[in-house]
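All remarks here apply to the structure that follows.
With one protein chain removed, the remaining protein chains of the complex are shown where they sit.
Going by the order they are written in, the chains are A and B; count residues from 1 in each one.
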Amino acid sequence: MSFLRNSVFALAAFAATPTLADLTLYSGRGEPLVAPIIEAFTAQTGITVNVRYAGTAELAVLLQEEGDASPADLYWAQDATALGAVAELMQSLPEAVVGSVPAAYRDAENRWVATSGRGRIMARATDRVSDDELPGSIFDLTAPEWKGRVVWAPTNGALHGHLTAMRAVIGEEETRAFLEALIANEPIAVRNNTAIVQSILDGEGDIGITNNYYVSRALSRDAEAPVDQALFDDGDIGNLLLVAAVGVLNSSGHSDEAVQFVEFLLSPKAQQFFVSDVQEFEVVPGATIPTGRMLNMEQVLTAAPQVDLNTLTDLEGTLQMLRDLGVL
Amino acid sequence: MSTLTQILPMGRRIPAARLIFSAIGLAIGALMLLPLIWLALRAFEADFATVQSLILRPRTRMLLWNTALLVASVLALSTAIALPLAWLVSRTDLRGRRLVNLLAVIPLATPGYVMAYALLGLSGRSGFMAQVFDYTLPRIDGLLGATLALSLYTFPYIYLNLRAGFSGFDQSLEEAARALGATPREVFTRVTLPHLMPALMAGWLVVGLYVIGDFGAVALMRYEAFSYAIYIQYSAAFDRVYAAWLALILIAIALSVVWWESRLREGAHYARTGSGTGIGRRRLTLGPLGQALGWGFVGVVVLASIGLPVAVLSFWMVRLDDLPAVLPALIRAFSQSLSVAVPAALMAAAMALPVAVLAVRYPSKLSTFINRLAFVGYAVPALAFALAFVFFSLNAARFLYQTQLLLVTVYALSFLALALGPIRSALYQARPSVEEAARALGHGPFSVFARVTLPTIRPGVIAGMVLVFVIAMKELPIAFLLAPTGFRPLSITMFSRTSEGMLMEAAPYAAAIMGFSALFVGVVLRHDKKGG
Partner (left out) sequence: MKDEMPNLPKTLSFKMPAEASPLGYRVKPKKTLLSVERLRKSFAKGESAAVERVSIDLGEGEMLALLGPSGCGKTTTLRMIGGFETPDEGRITLRGRDITHLPPEARGIGFVFQDYALFPHLNVLDNVKFGLRKLPRAQAESRARDMLALVGLEALGARKPHELSGGQQQRVALARTLAVAPPLVLLDEPFSNLDAAMRVETRQEVRKLLKEAGSAAILVTHDQEEAMAVADRIAVMEKGRVLQIGTPDEIYRNPVSAFVASFMGRSNILTGTASGMEVKTEFGTLPLSRAANGAVSLSVRPEQIMLEPDPEGPASVVGREFRGHDQLYWVQEGERCMLVISGAGAMIDVGARVRLRICDCVVPLS
């Protein structure tokens, strides 16, 4: 026992105390997508960043609850909708920093700016869904032939952003009707986008709405995996282009460093990382070398409906709707 | 006469030690309850109609049903595993009982979410079965997956209780029943089983509370039980009021489980005739077929509970091409886990000492009350407890919010009961006369505590600390809600990789957790040996 005790205390002596970082980042994006960026940023600038990883919505609520006392300097959301919801807490970013990003991908007052984009796409089981069967519109998924075959992640932030856009574009009632019909079609509910693809790989579901890079990621691990991705008809709301976005808090005591971080996210180096490693799309045109991926920016842009991201602020309304429908 | 001295003394002189310990005990109790009050306040913030529509909706009913179903099936499966094992080890001459005893406790080293990871890693196209045996196992999840993951991990708790029950049971009762004409089967159902009930219920309580509070396994298994729903509400939804309400309901469920268990145990009064045990213990002689069947059962259990996680983990570890590259991150996560687990263990022991002294040395209504309070943190499901502290620190103690101190304190409160157990039993074993002898030899109460009591109960204190330490090393739900920014311990890192489908990347973390939890098993076994 005394050996045990001694080793416990010896280990305790080793235990690291959290380092005092220069910046605090609230990240709704997962660690694998963020950690390499932070590493590169610190290597380049010497500024250290402490990251709080959590759900995008969770962090938005947290920022609201914390108000001025928030320890956060930056909020990087998986989806711009969440940033829209807390835009009043954010400061305007200098035009010099965000000017290179098309106006459609940033807040009208520059309180947030997109860092990367991704297409909402269909993932399908190649062995169970033929090209002929592919639905032309997201609304087709409520048809009887898809009963019990659709996989979705009702608690996932990307879906929440997608639904928020649907509400803005096709209207409140129509969105609710779509959801009701979809739920009535007994979809398979999973936790997140990875799980959607996994579910299809495991032969559980046949088709799912997810982000473009999840399928790419699965295929890069196992080229033989019986899954691929497809787009709905051009302009269909199912092909929405979503962006991840970042903002600097009003209350930040390190605005300069925080802006530097935003600048870094928009730099060719970071944009290239999003494109090649995360398999997302760049938001600074021409900054990157395209890679041989399944869909390119042009295809996605052609297929995507025209939606003004600045109108997508009512995340709370979407969550309320999902709760009313009993899936949240 | 000695029992008389345990009744509240009404003397005029109240010992200073008792006053001080009572004050500390009450402060700890307040620390337990205050955040729960904040949680309730937060829940009642909403207007009545909203609350009603939130709570009465079918989804809440479904969550209740799912949780009850999961508890029932885990209790059933883990009892079905533990009862035959305990019987084989305690009452038959099965060969290698010592080894079986060890094998029956080792599964504690695999936390539910690691077991869930193992089950997930077993199935699917790129899973263990597909790659090694070329057979694609359908995904094991939902109720079945959650039941398996939790039962295969928690059955040792029931096993240990049942074994203690078997060893504290006077076999002459069974013989008396046989002499009265009962068949062996009747003896088992009418005499043995009723006497095992208190032990069984004690085991069920531990496992039941664990299942109600589990977050990791149900989340990975996509089973919508209460804890998971609370987490979803907290992390994915804007409305914290609903999360608060769900947490309150979950607390009510857990407390009613505790209450029912104590009621049932009160009803079941069985004379303890432990004094003569161990002498003349007779074991059933198993023939060759019996030995084979016994070991067959043991083999299946071991294969599922130990073989499975070890095989799946090794499988994914081997596939990890660049282990050295992972090491720095692994060590960082490990040291982060340490940086809260060690202070949590120390704090829990420091809290448990005065509470235990009150219970053992100064029994009174107040000390009973304080001791009940000390169990609140254990009975309240972890996620609800953590949520209460989120609300509390955000609103009433901002300076604590998102600090390591808060996380450590919540760990200490949540695991106080674990530290309390060994410390209290050590105190019970340390005869009060030894302390009184020191008093009679001229030492004041504090000198006696430091020079006599503490050295005597040191093994108990250390055991309590090690228990808390190891549990805190692998804790998941509390860390999820209360982790300071930048804090990524082993459990969170492993969980988030697994839920991102990165089974390979999660493997080293899972292995570290399992390896470390083996320490916990060591402590349990050590105690078990002492207990008989």
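One rule holds in what follows: contacts are C-beta pairs under 8 Å (C-beta built on N, C-alpha and C of every residue); 3 or more make two chains touch, one makes a residue touch a chain.
Note that the structure is a prediction, hence the values are computed from the model and not measured.
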In the full complex, displayed partners of the excluded chain: B
Hidden partner chain, touching residue among B:Ala438, B:Ala483 or B:Met502: B:Ala438
Residue of B:Ala149, B:Val340 or B:Val452 touching the missing chain in the full complex: B:Val452
Contact set of chain B toward the excluded chain (per top definition): 1-2, 4-5, 7-13, 15, 430-431, 433-434, 436-445, 452, 455-456, 458
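We take it that only the chains that are shown with their structure count from here on.
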Distance between the centres, which are taken as Cα means, of chain B and chain A, whole angstrom: 36
Chain B-touching residues of chain A, taken from the complex the two chains share: 1, 4-5, 8-9, 11-12, 14-19, 21, 24, 26, 30-32, 50-55, 57-58, 60-61, 65-66, 69, 71-72, 155-157, 160, 189-192, 194-195, 197-199, 201-204, 221-222, 225-226, 315-316, 319-320, 322-323, 326-328
Footprint of chain A on chain B - complex, ascending: 57-59, 123-126, 136, 138-139, 219, 222, 232-240, 242, 332, 335-336, 338-339, 342-343, 345, 394, 398, 401-402, 404, 459, 462-463, 465-466, 469, 483-488, 493, 496-497, 499-502, 505, 519, 522, 526
